[in-house]
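With one protein chain removed, the remaining protein chains of the complex are shown where they sit.
Here is subunit A:
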Amino acid sequence: MRALLLRDLRIATRAGGGFGLGLAFFLIVVVLVPFGVGAETATLRLIAPGILWVGALLAALLTLDRLFALDWEDGSLALIATSPAPLEGVALLKALAHWLTTGLPLTLAAPLLGVLLNLAPEAYPWLVASLLVGTPALSVIGTFGAALTVGLRRGGLLLSLLVLPLYVPTLIFGAEAVRRGADGGATALALMGGITLGALALLPFAAAAALRVNLR
């Protein structure tokens, strides 16, 4: 099973693997916002938590469609399904690999981008904490969506439509935690943690079931 994680990380970091794509996208989105909204620092400070979270969400979505699609195309998904590796574990590891290559870099880069949006100084720890707690949910929910749409033509488009609504609770609590900070942010953070844990516990099974149906 460790072999699968190592392989996915290795492929992600090789040429054309897509590592850094999400991160660059996040950067561009956040840089573009002040151009669109205007350089009014008070306005930017107000919308910064929301923009950072929406940006992270879209960046996470960007690399999701490759999660199973590449293994599907070259036939390794069917071969993995007939191997001793349980598909539930495969789904969880795929989510972990996605988080390590997308969620974690986004979390680490977010404080730097907060400066561009004039994020309130006291909100920085909350931004990092909320992304750290919330991005695993984005990866796991996305893995489930990718498992559902694997093998479909233009599956990436359908994937976005399926997954984005499921991201709503994480987005609400995540942005709220950053906005409120010490004043009630902990509650939002705890609720988001609950969503993440629930997703981690249930969705690998759902993803594996979807993969089995799609592999038939």
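Here, contacts are C-beta pairs under 8 Å (C-beta built on N, C-alpha and C of every residue); 3 or more make two chains touch, one makes a residue touch a chain; residues count from 1.
One rule holds in what follows: contacts and distances are computed from a predicted model.
Asker: Any idea which of "Dihydroxyacetone kinase subunit DhaL", "Heme exporter protein CcmA", "Iron(III) transport system ATP-binding protein" or "Chemotaxis protein CheA" UniProt assigns to the chain that's been left out?
Answerer: Not shown, but named in UniProt as "Heme exporter protein CcmA".
Asker: Based on the whole complex, identify which of A:Gly36, A:Pro84, A:Pro121 or A:Pro165 touches the chain you can't see.
Answerer: Only one listed residue reaches the unshown chain, and that is A:Pro84.
Asker: Name every residue on subunit A in touch with the hidden partner chain.
Answerer: 1-4, 6-7, 10-11, 14-17, 71, 73-76, 78-85, 215-216
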